Each structure stands twice: as C-alpha cells, then as structure tokens.
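Sharing a structure, written as structure tokens. Questions coming.
Of the protein chains in this complex, all but one are displayed in their positions.
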Amino acid sequence: MDLTYSEEQQLIGQQAREFFERECPLERVRKAWSDRAGLEPAVWKRMAELGWLGALIPERFGGQGLGHTDLSRIVEEMGRGLLPGGYLGTLAAARALTLAAPEALQREVLPSVARGERRLALARSGEGGRFDRLGGRFYADEQDDGYLLFGEKLAVLGLAEADQVVVAAVLGLPKRIAEGLQLFLLDADAPGVEITPLATLESGWQQASLRLTGARVPRDRHLDAAAGNSPDVQSPALAPVEALLDLALAFDALGGAQRVMEMTVEYAGLRTAFGHPIGTYQAVKHKCADMLFAVENLRAAATWAAWVLDVPPEQSGADPALALAMTRATAIESYDLVIRHGTQVHGAIAVTEEHDLQLFAKRAKTLALSFGSLAHYQERILAANGFAPDGR
Amino acid sequence: MDLTYSEEQQLIGQQAREFFERECPLERVRKAWSDRAGLEPAVWKRMAELGWLGALIPERFGGQGLGHTDLSRIVEEMGRGLLPGGYLGTLAAARALTLAAPEALQREVLPSVARGERRLALARSGEGGRFDRLGGRFYADEQDDGYLLFGEKLAVLGLAEADQVVVAAVLGLPKRIAEGLQLFLLDADAPGVEITPLATLESGWQQASLRLTGARVPRDRHLDAAAGNSPDVQSPALAPVEALLDLALAFDALGGAQRVMEMTVEYAGLRTAFGHPIGTYQAVKHKCADMLFAVENLRAAATWAAWVLDVPPEQSGADPALALAMTRATAIESYDLVIRHGTQVHGAIAVTEEHDLQLFAKRAKTLALSFGSLAHYQERILAANGFAPDGR
Amino acid sequence: MDFNLSPEQQAYREQVRAWVRENLPRAPKPPRRRPEPPEKVRDRYSTWQRMRADAKLACVMWPEAYGGAGLGPVEHYIVSEEIDTLGVAPTINVVGFGICLPTVLHAGSEAQKRTYLPPAVRGEHVWCQLFSEPGSGSDLASLKTRAEPDGDGWRLSGQKIWTSFAHHADYGLCLARSDPRGEKHKGLSMFIVNMKDPGVTVRPIRFSNGEHDFNEVFLDNVHVPGDHVVGAVHQGWQVAMATLMLERGTSNIHVLFRPWIQRCVTAIRDVLGGEAALPGQGEYRARLARMLTRVRLMELQGLRVLNGAASGGPPGPESSLVKLLWSETNQELAALTLEVLGPVGALLGGDEAVPEDGFFPRNWLRSFGNTLEAGSSEILRNILAERILGLPKDAGRAIAAAPQPPAR
Partner (left out) sequence: MDFNLSPEQQAYREQVRAWVRENLPRAPKPPRRRPEPPEKVRDRYSTWQRMRADAKLACVMWPEAYGGAGLGPVEHYIVSEEIDTLGVAPTINVVGFGICLPTVLHAGSEAQKRTYLPPAVRGEHVWCQLFSEPGSGSDLASLKTRAEPDGDGWRLSGQKIWTSFAHHADYGLCLARSDPRGEKHKGLSMFIVNMKDPGVTVRPIRFSNGEHDFNEVFLDNVHVPGDHVVGAVHQGWQVAMATLMLERGTSNIHVLFRPWIQRCVTAIRDVLGGEAALPGQGEYRARLARMLTRVRLMELQGLRVLNGAASGGPPGPESSLVKLLWSETNQELAALTLEVLGPVGALLGGDEAVPEDGFFPRNWLRSFGNTLEAGSSEILRNILAERILGLPKDAGRAIAAAPQPPAR
C-alpha cells in the first residue's frame, strides 16, 4: 500500500500548475469565455511539446504512454485553472482510436494529435444514460462502401474547434438503444455534418451541437470494423473511454473545488465582521470544514478510481464502473457544496461578474448537468450493488 | 383576516396544558409506556367530563359539536404532554360514525363515547397509500343478513384498549384497492376478530394488530348502508376522517416539537463549554434557529389546515387534501429536525433512557412511520398540483 | 381564525383588478431588444408609475397629502399581488419605496415630505440606498463614510457598495459618520444626497449572469445642505432602525417571487410530465413536493406578517421566517430546475431546445444572492435565536440590526 504520488507524478502536477498559471491565468480564461475562442493556439502547441496532448497515446505514435494517475495530475490542474478549450474531447477521442481503431488509422491520426496539429471530439449515443437528443442519438446505416450516419446530439465538448469527431452510433436500427454502439471517425467539414456552436454557461469548453444527416463514413474509418458489424457487438473501447472521461471530469472538479476552498478559507481569515475575522464564527468555520470534507472525499475517491483504471480488475478487486460512478457522484456533490458554501462565505461579492468564484460555479454546474446527471451515476451505483433498475 | 385564536380557543389550550401537566406528567407517561397500560381510566373519565371525548360529537348525542380549530388546541397539548392511550382512535372512529352511520347507531354509540364509557379504534384498508398488510387490507363479503369481514392490518392505534373498531373495507373483492371503501362497526370481542397488542417504539398508543377471519357484521352496523352496497361507492366519511386524523397527528407533532425546542433552548442557555454558554456558539445557535423555523412553519401550516377543514371549500379556496398533505409532510420533517437538532445540542444525555427527549424522539418517529410516509404525502401534493402519479 | 380578507378588502381587490384589466393594454410595452437602454427603462418605469399614481394605486399606505391613498397594509398587499407581480415595468425604485422614502415619511421634516414624496409617487424621481460599504456588510455599524461640517451643511466622502439602481437614481439616502468620535452605531447621521451633484460617481457591478442592478457609489467631497439631514443629527442609526421595524411588516417581497417560482414549477412539470422516464425523477418529485410546500409556507408566513401589521402590533419573528423561506426556496428551486432540465439547463442559447432563452441558468446564478441580500441567512438565524428564542449573543460580539439591501 502506498497512497502517495510518485516523485514523477508530483513533478507533473507541479509543472502543470505552474504552466497553467503562467500561460493561461484566469484573466485569459475570462477572455476566452467572452470571445468564445477556446484556448490560444500557442498554448495548445506548448502543451503538445510538453507531451500532454499525447499523454495516453502510445509512444510508437508519438505519445507518452502514461497511465491514468499520471494524467490525473495534469487534469486536476486544468480544473484548478479552468483551462478553456476541448482538451477532454481530444483526449477521449484519441483514447477511442488507440483502443479500437485499425493500426493504419491510428498511424494516420494519433501522431498529429500528439503534435497538437489535430483536434478531436467524441459524440456518444446515450451519454449519461439518456437516449434522446440531449444524451445523443446516432445510428449508422450500412452501405456497399461504408456507412451513412444519422442523428443528433445537443452538446458535444470541444466540437466547435474539432477537426474530426468520433461518433458512437447504433448499427442500423434507429430505435435501438444502449447495446451495440460502434465507433466511426468523421471529418468535421464533411458533407452531412452540421456543427452549431452553443452559448453555454461555461463558455470555454467549445461545446457545439452535432447533427448528422447521412454523413458518409468509408469502411476504413469504422473503428470497430474488426469487431464485426453486428448490432449486438459493443465497441470494446467505449467502456474505458467513458471511464476515462468520468475520471477526467472528476479531477477537473477536484482541482476547481480545491481552489475555491483555498480562496474561501483565505477570505474567511481576512474579512472581519463585528470585530472578528468571519472565520471565527462557526457558521462560517463549519462551512469551511464541510468544504474540506467534500474536497478530501473527492480526492480519496478520484485517486482510487485512477488506480482502479491503471491496474487489471483482478488486482484492484474493484468494478471500474462502480468506482467511476461513485467518483463522479462525489465530484458532482462535492463541487456543488464547495461552490454554495464558498459563495455564502464570500457574500455578495462572489455573485458579481468580476469575482473569480462565479467562473468556477459555472464550470461546476456544467460538470453536473452536461455529462451524466447525479441520478444517472446513483443508478449505476445501485446496479453494481445488486439492485434492479428503478423501473417498478 | 384574523390569524389569532378566539378567547375561548385560548382558554381551551391553557386548560388542556394545565390538565395534562397535572393529571399525566411525563413520569406517568413513562409508567404507562413500561406497563403498556395506556392512559389511567380516571384521567380518561375526567377528560370526558371536560367534554374532550365528545369534542366533535354533535350536542344531541352528548358531544360538544366543536370545530377542528377548537379541537386542535387540545390535541396540540396532548402532543406536548405525550398523552398515552387511544384518544385519536376514539376520535376518528366517532367522527366516522357521526358522518356516516344511521341515526340509530349514532344514538347507541356516541353518547357513551362522549361519557368516556366506550373506546373506539379505526382500521383502514390502504392507510398511507399502502394496500398491503402494513397499510391495511380488508374486504367485506356480503351475506343474506349482513357481511363477513376478512383481512388484516399490522398496527392500529388504540386498538389494544378499544371496545369497538370501525373497519374500512372493500366491498366483495379481495384484490380491489383504493376505491369503494365502506365502513363497518365491529365489537372487539366478536368471533373472527383477532387483536394482538404490539411492542412499539412509542409504547403509549396502545397499538395492536387486527386480523379478521370472517367476522360477522349485521346490516345495521354497516355504516354506509344508505349509500348503497356497490363496490364503487366510497364512504363519504372517509376523506374527512382521514383529514381529521392527519390534522390531529400534525398538532400532536406541533405540541411535541414546541416542547423539545423549549427544552433545548433552555439547555443551550445554561450549559457551558469553553467558558461560555453553548448557545453562544453558532453551531448550537443556528440549530436552535432552525428548530424555530421548523416549529413555526408547522404551526402556520397546521392552523391553516384546521381552518380549511372548518369552512366550506368555496370559502377557503383550498383543496383540503392538499392542505392536509402539506401539513403532514411539514409535521414529519419539522418534528424530525427538532428531534435531531435537540439531541445534538443536548449531547449524550439526550440519548439516555432517563432523559425526556428520547420519549419525544420515539413518538416523532412513530408519527413519521405509522400513518402514511412522507413520500405518500409528497405524492399527494404533486397530484394536487397537476402531476401524474410516478408510475413512469 | 380566519385566513380570508374581509368583504370590503375583497371588494378593493376587485376594484384593483378592474383597473388592471382596463389599463394593462395601455401600459408601456416590454423592450424588443435586450439589454434595454437605460433611458427606455426609466421611461417605462415613469409612465407606468404615473398611471398608478393617477389611479391612487401607488404607495397606497402613505397619507393622501403626500400622494398616497391613506389605506392600510392589507390594501398595500392586495396592490402588490395584483399589480407588482405583473412585471409590467422595471422595479428601479423598489428600494426607494421600500426603505428610503418611508424613512423620509417616518423621520423627515414636513418640508422634506412635501418635497420628496409626491414626485416619487408619480414616478418622477428614483431613489437609492447608500448604506453598505465594502468593509461593512452584515456589520453595517462599522461603516466609514465621513460627513464633515461645511458651512451650513456637510461634506460627504466615502465609498458605498451594493447600491441597487444607483445608475437610475436622482437621490440617495446615505448613512454616514457625522461624529468621528462616535463608535459603531453612535455618531451616524442620515443624509439625502443628490445623485447628480458633483463628487458622486456611480460604477456598475454586474451579476455573474450579466444583469446590472448593483453599483458602487463613490462620494468625493459631496456637499449636502444642512436641511438634507433626515431626523436629528447623529441619530441616523435610530432613524434607520425605526423605519426598518415599521416597514418590516409590509415589504411583501415574497409576493414578487411568485412569477419566478411559477416559471420554475412549470418547467419542471413540463419535463417530468413527459413520456420518457428520467433517471432520478423520483428524487426530483420529492424535492419538488418539498418546494411546493415551502412556497405555501412562505405565503402563510407572509399572511401572518400581514395580520400582525394590520393589527398594529410590533413585527414578530415571521418576517425573518418569510425572508428565509423565499430566499432558500427560490435558490433551491432554481437549482432543482436545472437538474431536471439536464444538459439543456447548462445552455444559454444557440439551439431551439434552450427553454426561455436561457432564463433558467441565469435565474440560478442570480439566486445565489438570495441568501445574502436583505439579511444573510446567517444573520437571520442569529436574529431568530437571539431575539425570539432569547439565546445569548455570540461570544465577543454585540449584534446590531443591520438594515439590509433589498432583494430584486
């Protein structure tokens, strides 16, 4: 047992914090939000040079071949710095390609991703357990020379800046849900691909809606071609990619929540009322304690979940789906509590545009709403504990 | 608009408080609980003399013909004093007789109830929206000369000491639920009536289980005979009796919660820690404020609900079912909060048998569990606000 | 026990409703474009307020001599319900009518009353409240703005914050330290400041949702004539407290929340009433039932306040309860609505699926302020525990009743 980060992992975290503080401080985040511009290309390029865009990509394709715990050190700092842009979209889609795509396609796509020259997004049918347009609903109609893709999804992270998008679609049957999702790689500017940027609460993530009206995909861009084209075969990449995204979102929450807590504790020690620092009053003090409770619980869950993904299931003894569901549920509730208490302790100043706290509030709410609800993760927790679905 | 009690109502409340403090202080309540004896017969008799056993019974049958608000002044004090015994059972069953029974049966039963010579209980099929044995499940099989009653209910308030019991049963169809309940009066010692006293968390209420295995009821004890014996006809007495019980349970909670709050506030002002009364610490102080919030909200809801029952619907402009559902939901949540905060402020002493607070904790929990759950009332609130049932 | 209005009061309500039916069509129209330019906002406000004043449906509790209707709190409540909830015109003088002008009414000189009250009723002047300061929020009595004698008047210097609608205001009611030797709530005076005077600078503070109600106000050697002091010199704290006590029973703020609450409830019903099962809908239903109950409790506690005010007694604990109820209920309901909406709740626009042009996320952002403005939840709980339950004050602190900035 060793619940500490390796020296290397500590260094990654430290480097990431310094990098984001220097290259993208909150003033730049604000500018990216108001311009809806995402991350500056120069910063993206430097992240590529640091190897972060290829963090999980195998070394033979120009990546770093790191593990989830290594990666988490970077993503936590992105959450702390509210890094704008579609990093998570590129991360998830590249992971899908790494896990499922034919060698040739990986060779074509991944090195340029790692070099920062190609941005990706991932659009899933059924994200967060919703099989409507909000959760995504895509299907692939087989043709002689490939597939035609149809369907839509309201909000896809990073899509507004993506060059290509990996779509998880049902094979053949528009009404079908849940099982048999397979992956396809589409060019963002291909015919039949409609991308509409959205005005969002958190304006950094480059979210856009995706509408596919018969977008053509040749067979060599069907990632799961080798797995067979039966509608019952689920892409083996899907579960690990979903787990990766859940993990990344949880670490983003951890970094943000930790920072809001620090801001709040500092303020509570300085601001006085009735002759004493407000931190001397238990109404404030216990809110701070509850923030610590929330943050440390999230840290405990998230570091555990990263480890679960890094080792084989027989070694962790844990169901990755349960570990990630608990971690995401904790992330949603912890970040929410930290934002509410942090705002209440700061007072009215925290509700103004000029205060940084509200930026974190917007990111936290988007994390809670856009990628699977608390209820979705709770149902997964119950399912993993032997409960039948709440169907009655 | 006048949201104050009349002078008479104030007097009733004052008289009731003094009476219960004198005639049944908490030491006697404790004894009644440990002996499982209910209220002392002498006290019951004196309550009859004060007119409280016939509070809602028409004057021509020896009652007082009071309204719900008048009655609430007594019941609130019963809750404050944790009065043991089956008062509420007698109250509800007598109300059912008053509203539904043929004149002759009323004349036979009600005067002796008002004189304190006859105790009643009420057993409903489907209490709290549950149509299993926990909520009650009775049906009446028609015969030439009357009905045979079958079915069972786990816990009936006051049944252990009742002479007679009013049973709400489905006509004819053992599988039928919800609609078409009609009322029957049974002697507690009749053949086919099985009454088993229960060991309960709150040991004063004389709860017992009722099992009917073909108990015979002559036609003149079928309260709703005039309404017809179709299984689609619901006894008109049922909704108002249910409302009366909900109201009484809410006022019982109000009286108890108010007293626990007073005990706690007094303790918080006296007990010191680290050189100050614990009431100076916001962790304690704000718990007390939340108790006040809970109690005053319950008072607002309960007094309104009593008024809603006292005036015609077109005058109150309110749906009695909604008013009572909101009141009971508030009663359950408020009493629960007061108990939890009261215990936490008192510290370990409140968890001991010798402390009075735990008596209130037991009564509060029984109020929350035994007569319709919080969820049941919440569903009724939604239904009254135009929501379809949560069936999916 | 009677929760109904008297027949006369019900007749008054019908009268108000009849006026609304007739005059609503003639009311100024809402803006086509947002944000609406300030002069348009002011125009709409003045036009509608003038219509109300002409019909004696503005400031109905004020004496007729000052432009009111000489009626009681129940009629005031009826007018709030029937007119204020319509959302016809911007509420840019809500603080003026709620705090500033009642202070003039209760503590001002006859000349001040005749000068300031009638034009305000007619919508000609807008007022703002210059109380809170950057370092003095809940602990208002620690304020630092100085008033120094200057000839027959005073010179005011300092910084105020959280000043609602200062960018529209003609006058500000300013609490400042007139006696530098006075500590805390001693040595303060209440001044009427002309917001157009030299030395007054207004800087906007935007909410996190982009709306602009609040401002910072900088006072730099602003000259205030001697007859602009309200009440006695150095008695500003007492003036503020007395007004606050009197007005607490008639704020009716919770009534203004009804439309917002209804929008949320409707949006939730639309989603939960849909065909598809939503993960978590059981919990959402339970929470909504709790909120619906809270809304009812808010109305009932509001009636208890009204009943107290109508019978002339001192305000009881109910006004603090009403504040806790509307603030916490609106905040929780705003958050619940987003959860029920799901992914679409995080969107402000760009897609036809976004309901009501992004109202719900903006409403959620704004609702954070509810538990801070007009008395923070923490201060209110202290008040309930200390004033109503009689618990001792916090160790090392002397609590003072802080006049609070009002809510939207």
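Side notes on the structure shown:
To keep things simple, chains are lettered A, B and C as they appear, and every chain counts its residues starting from 1.
One rule holds in what follows: a contact is a pair of C-beta atoms (placed from the backbone, for glycine too) under 8 Å apart; a residue touches a chain by one contact, two chains touch by 3 or more.
These figures come from a predicted structure and were not determined experimentally.
Contact with the chain not shown here comes from a single listed residue; of A:G65, A:P111 or A:P277, that residue is A:P277.
Of the options B:Q10, B:Q143, B:Q315 or B:Q344, the residue whose C-beta touches the omitted chain is B:Q344. Considering the whole complex, the residue from C:G153, C:G282 or C:P315 that touches the absent chain is C:G282.
Take chain B: the residues that touch the chain left off the picture are 128-130, 132-135, 154-155, 196-202, 209, 272-276, 280-281, 283-284, 340, 343-344, 347-348, 350-355, 358, 361-362, 365-366, 368-370, 373-376, 378-379, 390-391.
Mapped onto chain A, contacts with the missing chain fall at residues 1-6, 9, 69, 261, 265, 268-269, 276-277, 279-282, 285-286, 288-290, 292-293, 296-297, 300-301, 303-304, 306-307, 310, 315-317, 326, 329-330, 333, 375, 377-379, 381-382, 385-388, 390, 392.
Take chain C: the residues that touch the chain left off the picture are 280-283, 285-286, 394-397.
Note that only the chains that are shown with their structure count from here on.
Work out the mean CA point of chain A and of chain B, and you get 52 Å between them.
A straight line joining the Cα centres of chain B and chain C is 42 Å long. Chain centres here are Cα means. That of chain A falls 41 Å from that of chain C. Within chain C, contacts with two or more other chains are made by residues 277, 281-282, 378, 381, 394.
Counting only residues that touch two or more partner chains, chain B has 281-282, 286, 392.
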